[in-house]
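The next block holds one structure in the form of structure tokens; read it before the comments.
Now for chain A:
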Amino acid sequence: AQEKPFTFALLLVGPYNDHGWSQAHYEAGKALEQESHGKLKMIYIDKVNPADRPGITVPQLVDELVDQGAKLIFATSDDMKDGIREAALQHPDVYFVHISGDDVLQGKAPKNLSNLMGKMIYGKMMAGFMAGLVTKTGKIAYLGPLINDETRRLANSAYLGARYAWTKVLHKDPKKLKFSVNWIGFWFNIPGVTADPTQVTKNFFNSGYDVVISGIDTTEAIVVAKQFRNQGKQVWAIPYDYKKSCQEGGDVCLGVPYFNWKPGYKHFINAVLNKTWQQEWLWMPPYWQDINNKDRSPIGFIVGPTVNKKIKTALANFIEQLSSKQIQLFKGPLYYQDGSVFLRAGEIASDKKIWYSKQLLKGMQGPSSAK
Partner candidate 1 sequence: MLKSYYSLINKWLIALVCVVAVTSILLLFAHTPPLTTYKLLLKGSLSSRAKLARVFQVWVPLMLCSCGLLFTFSMKLWNIGIEGQVMLGAIGATASLMWISPHFAPWMCLILSLGIAFILGALWGFGSGLLKTSGGVNEIFGGLGLNFVAQGLILWLIFGPWKRPGIASMSGTKPFDVSLWLPHIHRFPVLGMLLALIIFILTAILLSSTRQGLKFKALGINPKAGKLYGLSPTANTLIAMTLAGGCAGLCGFFQVTGVYHRLIPAISSNYGYLSLLVVMLANYKWWPIPFISFFFACLNVGSIQLPLILKIDSSLSGVIQGICVLVFIWVKQLSVFERADDT
Partner candidate 2 sequence: MKIRLENICKYYGKVKANDKISFTIEPNSIHGILGENGAGKSTLMKILAGFTPKTSGKIFINGQMVNYNTPTKALELGIGMLYQDPQDFAGLTVLENFLLGLKTSWKIKEYEYTVKLTNLCQQLGFKLQPEAYLKDLTVGERQQLEIVRLLALGVEVLILDEPSTGISTQQKQILFTALKRLAKQGKSILLVSHKLEDITELCDQVTVLSNGQVTGEFMAPLDTEQLLECMFGQKLKQIINSGSIFPQPKNKSTPLVQVRDICSDHGRIRLKNCSLSIYPGEIIGIAGLENSGQELFLRILAGLVRPQKGTITINGKNLTEKNNRTFLQNHIHFIPTNRLEEGLFADLTLLEHYLLVFQQSFWLKSKSAYKLCLQKIEDLKIKGLPNTPAKALSGGNQQRLLLSLLPRQAKLLILEHPTRGLDVESALWVWQYLQKCYGLKASIVFSSPELDEIFQVAHKVIVFYNGQILLSKKISDTTPEEVGNAIAGKVEHA
């Protein structure tokens, strides 16, 4: 006769089985539920976005979850920011975690609302690094979602990674490296609303880019790359978010930087269970000993199945140097697109400085913010 399980809930922005961002969250939750041997119960609502659930607001859904007995609710998308804050005020006795948000930093959040994010910047650096190593044309494309601090931050990291590989490893002329970003407008394709990632990717490959780094939640980049490869073109792609999304890619996939939300979730669940909850803004770094450790590392990078030895080793010691801080990519001098200074010479960026990336970096093409 065990006491009834502790219920935590997820609000997923996409379908729970989207082979991307949402599925990563879903599987982390499921894993915890299973390991807890019935002590934990997970409930979720997916497709929580106005396009899929017209007329439904986040607070309404939170009501539902609370009715179902949820004590801790993870809101897994940036654009649930306002809704989740509103809900947190309505339910002071329930705990909330907003993924990728910064209400706590901003001091807007009520006591029962915390923020969680993994340091994907490193994942993106690795992605960029791979791209920089394999590109033949020296033209790397970044398939960006919407524009905000987070997405700029990640695009910048990828660029720095690529530039490092291009200049420091291959010792090529930095001017010859072209890195352009195209924002589609949301985390996944909404026809007639966002730019169509399939078309955008095709367009990239057609105009000479041979590596596309995906920053969106869905797998168009990989799919299109495969189609081009079948037509005998030398192209690669790097998906995002979800551990297994490289599998469908076969040999066009260079690898995937992914999130592993298990450690983060566990941290907050324990905090609630052990009544040690205090509001925090948690930006978890990778577990450097083994970035693919299922229980310890919030982010990881899985190398594509057919990547050759030489590149694998290069990546390995790139990671090695990142962990030992021998390589500091966010180190001055770095400039924003408009030429204004981001980091003075020698300056090493603070977390907060990286978090609030106001623009893309100098040397990248593409808009830093919607006009």
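Basis for inclusion: all candidates are chains of the complex that A comes from, given by their letters.
The rule is short, and it goes like this: a residue touches a chain if its C-beta (ideal position, glycine included) is under 8 Å from a C-beta of that chain, and two chains touch if they have at least 3 such contacts; residues count from 1.
Note that the coordinates shown come from a computational prediction; the quantities given were computed from them, not determined experimentally.
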For chain A, which of the options 1 or 2 is its touching partner in this complex? 1
Quick one: which bits of chain A touch candidate 1 in the complex? Just the residue numbers, please. 43, 45-47, 49-51, 53-57, 60-61, 63-65, 67-68, 78-82, 146-149, 183, 185-186, 190, 192-193, 358, 369-371
